[in-house]
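Dumping the structure here so I can ask a few things about it.
Omission of a single protein chain aside, the complex is shown with its protein chains in their original locations.
Per-chain numbering from 1; labels A, B and C assigned in written order.
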Amino acid sequence: MANVQIEELRKKLDEINDNLLDLINERAEIVQQIGRVKKTQGMNRFDPVRERKMLDMISEKNEGPFETSTLQHIFKEIFKASLELQEDDHRKALLVSRKRQPENTVFDINGETIGRSGTQTFIAGPCAVESYEQVAEVAKAVKKQGLKLLRGGAFKPRTSPYDFQGLGEEGLKILKKVADEYDLAVISEIVNPADIEKAVDYIDVIQIGARNMQNFELLKAAGSVDKPVLLKRGLSATIQEFINAAEYIVSRGNNRVILCERGIRTYEKATRNTLDITSVPILKQETHLPVFVDVTHSTGRRDLLLPAAKAGLAIGADGIMVEVHPDPAVALSDSAQQLDINQFNKFMDEIKNSGLYNKTDKTSPSTI
Amino acid sequence: MANVQIEELRKKLDEINDNLLDLINERAEIVQQIGRVKKTQGMNRFDPVRERKMLDMISEKNEGPFETSTLQHIFKEIFKASLELQEDDHRKALLVSRKRQPENTVFDINGETIGRSGTQTFIAGPCAVESYEQVAEVAKAVKKQGLKLLRGGAFKPRTSPYDFQGLGEEGLKILKKVADEYDLAVISEIVNPADIEKAVDYIDVIQIGARNMQNFELLKAAGSVDKPVLLKRGLSATIQEFINAAEYIVSRGNNRVILCERGIRTYEKATRNTLDITSVPILKQETHLPVFVDVTHSTGRRDLLLPAAKAGLAIGADGIMVEVHPDPAVALSDSAQQLDINQFNKFMDEIKNSGLYNKTDKTSPSTI
Amino acid sequence: MANVQIEELRKKLDEINDNLLDLINERAEIVQQIGRVKKTQGMNRFDPVRERKMLDMISEKNEGPFETSTLQHIFKEIFKASLELQEDDHRKALLVSRKRQPENTVFDINGETIGRSGTQTFIAGPCAVESYEQVAEVAKAVKKQGLKLLRGGAFKPRTSPYDFQGLGEEGLKILKKVADEYDLAVISEIVNPADIEKAVDYIDVIQIGARNMQNFELLKAAGSVDKPVLLKRGLSATIQEFINAAEYIVSRGNNRVILCERGIRTYEKATRNTLDITSVPILKQETHLPVFVDVTHSTGRRDLLLPAAKAGLAIGADGIMVEVHPDPAVALSDSAQQLDINQFNKFMDEIKNSGLYNKTDKTSPSTI
Partner (left out) sequence: MANVQIEELRKKLDEINDNLLDLINERAEIVQQIGRVKKTQGMNRFDPVRERKMLDMISEKNEGPFETSTLQHIFKEIFKASLELQEDDHRKALLVSRKRQPENTVFDINGETIGRSGTQTFIAGPCAVESYEQVAEVAKAVKKQGLKLLRGGAFKPRTSPYDFQGLGEEGLKILKKVADEYDLAVISEIVNPADIEKAVDYIDVIQIGARNMQNFELLKAAGSVDKPVLLKRGLSATIQEFINAAEYIVSRGNNRVILCERGIRTYEKATRNTLDITSVPILKQETHLPVFVDVTHSTGRRDLLLPAAKAGLAIGADGIMVEVHPDPAVALSDSAQQLDINQFNKFMDEIKNSGLYNKTDKTSPSTI
């Protein structure tokens, strides 16, 4: 009985929706015409006085049940949309969205294919570049494990101005030297828009760190060069904010962007951050970009790196990033959470034996 | 010429606006009808599947000039507004809602008027009842400051089963004895629905603690007796959940409920919890119940009790709860955040001198 | 050079630690002697006046670098420990801790072994019991998939007092009937301590829900009966609070407790809660209890159930709980996140094909 009632009411609703749809589009056409006339007269499209007047008329004529403020909010959305329509309607569909591009973005870095369903990439290396020897020792181990991407921080964003800030350009040079010797691609964080141009000479992937996820000037700069970018999720960024940050890069012409989940800030302090594992399938659904998991910063605990990596692979991540240091106990940063070379080898062996890594018959994670 | 054209187009626009206004309100009425049918069936008002379907229909039927994503955004706003309208209906229906009862709920406890605009109440006392002497010493100080409500925990919900769990019924008897001797009303937490009936013989206000804010059986039991209830906000309860918890009590017939903000759990660890100070005016707007601030548990720091109490009074709280112990350093619980008697006297003196407490000319906090 | 300095300073520190250790234990022996003398005299062990005096002496004699308040805090810990020593030192090591019992707690429910390394258990069933037919239809599907545990809510803790509260005892009877017919064990939530005794006649596993994780009276009641308990993590409970809640149950004599991660409350609203996936290996490390993942409530999204289940299995969970309903769109609760029968079959098939479920050669998740 109730269901019958609901069905009837829904039919009425559908009719109203249709009428609304027609009216809103009809309205948009008129606004476009006004815009064209205005353009010929050199008049500004945005006319706040006229807008105010229309909102006042709503106030006068409204008889409910909606409150006037609610209706004004809805009309404001219609006005705004109309204004945007006059500018560039096509930008509305985000370039990074899977609706716009159903197939995965797949690209190649140093012979490693990133983003292809069924293939996963591991990125390993020290938190910070400390010396040539330190980086070379890790590079050797990374190479031996068959990996092709080495990470290392040259510019280190640190909470305190008195903490070790990285070796800067000197660090980039060390990375470049080691990368050439071991035939590895290197990934390193850049923190100043002014450094992006220079950095492309030294590194293969630009990392944008969590603290800079909404440093929009940096995003724009990274979008203007021809290098892949690994973009980390902000400390407490929503998934929508994360996707929009990627859009800043892609909208400038650089579409080789890797999204990297690295844990979010919550009340729970047993881990450094809370690894938001389901962000991986959500990001894979909503965008066509490759999605990685940084197991080091999300957990902040050496004993959780392997379990977190397995979970990441099982849920469909395209890659894992992990920090490795020849002697973590004396590392200049993040000593509690980096693997030493032995631990790294054990880590990779367990990953390879887990059945979760580069399975030939791997099907992409399906959804119901 | 152009102006004539524009004027004509604007007239058309105004007509469309009028039609849109009518249709959107007509639509809202139908949604309200659906909501009412759903309510009788106990169905959830928000139906994402149905919403998806409507959005898909827009996609099918749209012929521009708006992009489908733009239209879907506008319709989402209309859907959201409709949902809020239903929630608004629902909130209007809640017994605790100010839309249902515009005037404040005001009641008397031991000669103290609770909830009257311009009057504030202080509740003070030890975290836990430890002995007759301890409670009596605090009661003496509380009385001397002119206060009329004494708090003290007899049943202590503790994280570990091996921590001091309170003196139980023995503690209630001590409270009753001291209350009688000093002519104070007592407030104490009850944790088991089965104890509510018994407790009313000993205490004047039943406290329901943060951990039990969604212990619905306890709420129902507290709603079935004729005693005021002080309900604390849950550790991470939303304001809506808090209001609904109060509704559980009032819906059973007990309308003397005090809401008590006591801080929420966030990532910030400089304070024990984060005092959500703007919850006070929100709760005052949305309900007609008195709203208190527990400065002890929200901050967990002795040095913040006075500033937090001032902020609470300034923002419109009807009362403040604070913990006092003859010798906090040896207290069996919460030793870091209770005031000793001297500190309590200084605290009350500063409050009385602040111009924020029981001002005769106090106007209720106004909103714009 | 600096490392040499540090090594020397650390040696000194180790010596002081040794001396402190001896002194603190020597002190404890004297306190025990005092306790024995007091006992023969019927004197109260806790003497706040004496304690105050000792704290005052620290204040007088302290010459830094510690502030007096810090030292008093440390001594307070020593005093408290001494007091507890007199009571029952042995309770201090939590019964649930893996340090106390290195091997897994393993037990049997209806022929299903819970908690054995390499074996995983699936629990499926509707959010709420609505009718015999509804439960029976799900039970049939659950049985067909080879599972042995059926879930279903009879007492539903709901935010609003006006939402569907479950069928209560009637619901338990339906569950019992269906369980008998399909030879399944049933798990159902109990919310009132007074109902625990009665419930054991109908159900095989008592569920304690997230909102009741710190309803200590309910935990105590569940600890006093001879039924396995599935304890869900609170909405914003820390892992330590979760472990202590389990200890409440085990300390009363019931050691068949399953811990269930069900997501925590964070700022991110793309999912209903944020699945704290690394809590699984942490709980496995810190306790010997089986750990499950509730994929339904942690994600609140049908499209994430399968990915989340895979991640849970990969990271070492002992079991997965998932909600199934014959027609989710019309379910009285949680309609957006329950699987229908077809989806459930597909879900189980993908799990079985994933290589993550009941692998014969499965080794327990190792840590580095």
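Keep in mind that, in the parts below, contacts are C-beta pairs under 8 Å (C-beta built on N, C-alpha and C of every residue); 3 or more make two chains touch, one makes a residue touch a chain.
From a predicted model like this one, the values you see are computed outputs, not experimental measurements.
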item	value
For the chain not depicted, the shown chains it touches	A, B, C
Listed residues B:Ser59, B:Thr113, B:Thr278 or B:Asn358, member touching the removed chain	B:Thr278
Contact with the hidden chain (one of A:Asp180, A:Glu217 or A:Asp349)	A:Glu217
Option from B:Ala81, B:Leu313 or B:Val330 whose C-beta touches the chain left out	B:Leu313
Interface with the undisplayed chain - residues on subunit C	2, 5-6, 9-10, 12-14, 16-21, 23-34, 37-38, 40-41, 50, 54, 57-58, 61-66, 70-71, 73-75, 77-78, 81, 84-85, 89-90, 92-93, 99, 236, 265-267, 269
Those residues of subunit B which, in the complete complex, touch the missing chain	236, 238-240, 264, 266-271, 274-282, 285, 298-299, 302-308, 310-316, 339, 343, 346-347, 350, 354-356, 365-368
Interface with the unshown chain - residue positions in subunit A	48, 51-52, 55, 72-73, 76, 84, 91-92, 157-164, 191-194, 211-212, 214-218, 234-236, 240-241, 244, 247-248, 251, 265, 329-330, 332-333, 335-336
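Methods note: only the chains that are shown with their structure count from here on.
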item	value
Distance from subunit B to subunit A - Cα centre to Cα centre, in angstrom	37
Mean-CA-position distance for subunit C and subunit B (Å)	29
Subunit C residues counted as touching two or more neighbouring chains	236, 240
